[in-house]
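Just one protein chain is left out here, and the rest sit where they should.
Entry: subunit A
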Amino acid sequence: MRRHHLLLLVLVALPLLVLPPFLSLGLQNTLVSMLVAALFAVSFNLLMGQGGMLSFGHAAFFGIGAFATLHLMLAVEDGLGVPTPLLPLAGGLAGLGLGLVAGYFATMRAGVYFSLVTLALAELLHTLAPQWDGMFGGEAGMSSMRMPWGGLVFGSVLEVYYLSLAWVALCLLLLWAYTRTPFGRLTLALRDNEQRVRFMGYDTHKARLVVFAVSAMFSGVAGGLLAFSNEVANYTTFGMPVSAQVVLHTFIGGSTVFLGPVVGAAVLTLFAFFVSDLTRSWLLYQGVLFVLVMLYAPLGIGGIVELHLRHMRELRWRALAGPYLGAAVAGLLIAAGFVFVIESLAVLFSSDYAVLRRDAGGLPPFPFLGTEWQPLSPLTWLAPLLAMAAGGWLASRAGRRIAPLWDEARRVHTQGGETA
């Protein structure tokens, strides 16, 4: 089991170390965003997945980390002798500070009330920041420059990438070590049954506060890395999209697995990079993806992978291969049909088509995928609908064949566990 994990770690770490110099500048920068999002999501998940506290305002700590780092960067520009690679530390400290203060109040309550307090906190900063020029730089934000240090210029994206990689790896290691400590176990207990923890003699308010502050601190480091990379911090960092994004990353990646949020952050950041310039509907696809994961795989992508790893020996892979392939084809068919319909509608409602329509005085064929399509022809709409129907049929067939195989694997697994 341990060897599996080590192998997996090497498989992930090696390309991250070796590949970037050969990638395009845009992709290098996306990898930086991915690292930042990954750290942010894991620290968010410490609170959400392990501590059972769903924060809707984690952008507050992310943002405060960004601004703190930027203030330190400005000071370094003016000659303060802080080594450039240590700049994100300021973000961590600011996150910790704000986390202690805000967390003291937020952790007095649990559940929905906790979420609302955190939401209010982020909104407070979001409203305050554009008006407080000295602290947050007004609407246009604050800006600084990374100073050279120790023979490194820190001008290129690649240097930023490797520094971010080092910071994120270190932070993830610390966060993982945290889960191994007795306090990390207590965090899980807080989530599962707070009352029992209190009866055991712990001050649960203090314990929850510590979890909150630690999560805020690492979120601050992530924000610091973002400021380090962008060299600008702006009030929009406190906005709802940032708070929502980290929730999406965590749930799609899977909150039950330590590295689940990393998977979610990686998948969605790369998705945004590749798809956002291809189509204007990419946020819709992202939303659909989220809904599908919540409906059919509430454990998230990471959870699914972990489930397979855990049942590695018990699963009959040869019998599963066929249905899995079928399910993959089904997924492709449904996705293709859905994307076709959405993109056709996007073309039909675009201003370019409005011009065509006016010139033709009717409903002219619309160009899509290199050919022309008749908007009123049943063929145009039947083809994708048929593809989706066929996909649905295939999916349900594959599902019926997969379910018993999994039931069997689970049975063997629990029996094996009992005998061992």
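As a working rule, a residue touches a chain if its C-beta (ideal position, glycine included) is under 8 Å from a C-beta of that chain, and two chains touch if they have at least 3 such contacts; residues count from 1.
We take it that contacts and distances are computed from a predicted model.
Taking the options "Cytochrome P450", "Branched-chain amino acid ABC transporter substrate-binding protein", "Aldehyde dehydrogenase (NAD+)" or "RNA polymerase sigma70" in turn, only "Branched-chain amino acid ABC transporter substrate-binding protein" matches the UniProt protein name of the chain that is not displayed. Only one residue in the set A:195, A:351 or A:371 touches the chain that does not appear here, and it is A:351. Across A:52, A:103 or A:141, the single residue that touches the chain missing here is A:141.
When the whole complex is considered, the residue among A:226, A:252 or A:268 that touches the unshown chain is A:226.
Touching the chain that is not shown, out of A:283, A:345 or A:386: A:283 (per the contact rule at the top). The set of subunit A residues touching the chain not shown comprises 24-27, 29-30, 33, 127, 130-131, 133, 138-141, 143, 145, 155, 157, 226, 229-232, 234-237, 239, 241-242, 273, 276-277, 280, 282-283, 351-352, 354-355, 358.
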